[in-house]
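The complex appears here without one of its protein chains, the remainder shown in place.
On to subunit A.
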Amino acid sequence: MKTERIQKKAPGPKGDRIKEFLREIKRNKGLYLMCMPALIVLVMFCYIPFAGTWMAFTDFNVMDGIFGSKFVGLNNFKYFFSESSMGWRVTYNTLFINFFGIILGLIVPISISIFFNEIRSNVFKKLTQSFMFFPYFLSWVVVGTIIYGFFSTDVGVINNMLRSLGMEPVKWYAEPKYWKGIIITASMWKWSGYSSIIYMAAMATFDGSLYEAAKVDGANKFQRILYLTIPMLKPTAVVLTLMSIGRIFYGDFGMIYGIVGNNPVLIDAVTVIDTYVYQSMRTLGFSYATAIGLFQSVMGLILVSAANRLAKKYNDGEGLF
């Protein structure tokens, strides 16, 4: 009796709540029906697969099925972080590529949007914006061919330049050490136009009278950028950065495979968690690959929640999601 009264906030005892639920469903039947296709897709492709994560704790074999296979506890996870596995390596690669991706993804788009704002010629603006935004429309496979055009040993643009400068050409596709840098640059190239639009959208909302006032006070352009534009862009930058940090354990599968493909020489240097899961699936078995995926998801969840909390603190209660 007492507990019921405590729960008073909800509409009464359980029976009533079910009735209330059914009544609401009936009242807005049409609207709930309109949600159904999307929810079915989510259940099929996002929620049902959760059952399969059980594989991570078993030694999966097809004969016994997901729930019949031998339970092995945390062995798959232990192996992932053991000396003999690539676990630490791929985690490091993922964090490294994403970390520098985030830094470049801050500096370049913000510089673009600030400089873009200083340009008066509309023709110039229109043209350059079209150019800068275009890479966003290309798939990673296409970016991969473009990178080949630059770094091919025999015919690539870069080696051509080196040769004409009298320097030794480099066998790029046989030198793993360059590829983290190449991939980070490619990612910057593909996304900068896109991200700069977000910053420009933020700048469009700035109060023009602030700039006028600063002008009257004798602040030059440089000072106006430094003391007005950049501080006002900060909230947008913080939110975008927190979003990327929330996803720092996720590598871009398409980017890695589109650029280096299956190149056995390069793949170790740039394998991220996502591509490692795919490789492990084919060589080390489903259970192990599932375990890596689960590790990634859990780390992702922790980081996203933390980022969301930080965003709320910073953003007057408005989170990322």
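Definition applied: a residue touches a chain if its C-beta (ideal position, glycine included) is under 8 Å from a C-beta of that chain, and two chains touch if they have at least 3 such contacts; residues count from 1.
One rule holds in what follows: contacts and distances are computed from a predicted model.
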{"item": "Undepicted complex member, UniProt protein name, chosen from \"ABC transmembrane type-1 domain-containing protein\", \"Transport ATP-binding protein CydC\", \"Sugar ABC transporter permease\" or \"Methylenetetrahydrofolate reductase\"", "value": "\"Sugar ABC transporter permease\""}
{"item": "Among A:74, A:201, A:230 or A:265, residue touching the chain not depicted", "value": "A:201"}
{"item": "Chain not shown: contacting residue from A:15, A:37, A:166 or A:208", "value": "A:37"}
{"item": "Contact with the hidden chain (one of A:61, A:82 or A:130)", "value": "A:130"}
{"item": "Positions on subunit A where the hidden chain makes contact", "value": "24, 28, 30-32, 34-35, 37-39, 41-42, 44-53, 55, 66, 108, 111-112, 115-116, 118-119, 124, 127-139, 141-142, 144-146, 148-150, 152, 154-157, 159-160, 189, 192-194, 197-198, 201-202, 205, 218, 220-222, 225, 236, 246, 253-254, 257-258, 261-262, 274, 277-278, 281, 286, 289-290, 292-294, 296-297, 300-301, 304-305, 318, 321"}
